[in-house]
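Have a look at the structure below before the remarks.
The complex appears here minus one protein chain, its other protein chains still in place.
Presenting chain A:
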């Protein structure tokens, strides 16, 4: 074995050992979190667990750490797994697919492909120029922000596996059906003409070719850092609001006005969610607190989907390639889908 090979093998072993060590520390921190804050908030600081201040403060610190840990772990794992997929490969898979099958595939690929809505415009042009139908492209663009790793991490941690799977299933359904509807309205009329005139030249570079495990781990670490840097203010505001609701709002306040008995609760939740621009990180602590206060899951999931799937900045970006008519239709179709999901879950889970 040459020296270079031995050094390479040694650093690979160290890398996997480092990963295992980090995983062990993560599990220990996650397990100890609640005991640590029970002790600090209730025993050391002497706050009463039954008091508003005590339960509010405990909710805030415990949830901040728990959500931080969940995000770190899940973003890292998802980024490493996703480094085996690329937008280029997704486009190749979708090229020449018919509507129907294409929409289902596009929604699924929207979940697993590494993608940021800041790249929605070049991806839209790239897909359409490669012959992917508009409706299929839309399924991808709807699923991608809605079913993302941040939402999954938080849902899993705050509500458990059942509501998480429901959310993923509902998100895929909205993306599939929404894309199929948008494919039927002859949306081509409302796409800026230059998109169809774009000719692809040269060799398309697959950005994931030749990545080593070291590169993938590096990408995972960088992604954790960049997402946490971006979302921490939303997260703290969301958890803070959640803590206030948790500690101070009367138990039946929200349930009385927005509970399962009020058929208008779902549309109001969607209407409130569309102009609110936040991400899953800011909205989920709030959703958790409202759920504790008795709001039904369907209404809350509809609210969350409206906030994350329909964002004003993304619409402004998409205006570069889509005419206002199509943007309005896009919002209407997705909002209608979310509305249906909200009513369905309220009916099923009641």
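Methods note: a residue touches a chain if its C-beta (ideal position, glycine included) is under 8 Å from a C-beta of that chain, and two chains touch if they have at least 3 such contacts; residues count from 1.
Convention: contacts and distances are computed from a predicted model.
In the listed set "Inhibitor of KinA", "Thioredoxin family protein", "Fluoride-specific ion channel FluC" or "Oxidoreductase", the entry agreeing with the UniProt name of the missing subunit chain is "Thioredoxin family protein". Touching the missing chain, out of A:57, A:87, A:180 or A:227, is residue A:87. Screening A:122, A:261 or A:275 for touch with the missing chain picks out A:122.
The omitted chain makes contact with just one of the residues A:105, A:166, A:219 or A:270: A:219.
Among A:16, A:39, A:194 or A:213, only A:194 touches the chain left out of the display. By the touch rule set out above, chain A reaches the unshown chain at residues 86-88, 91, 114-116, 118-119, 121-123, 125-127, 129, 194-195, 197-205, 207, 219, 320-321.
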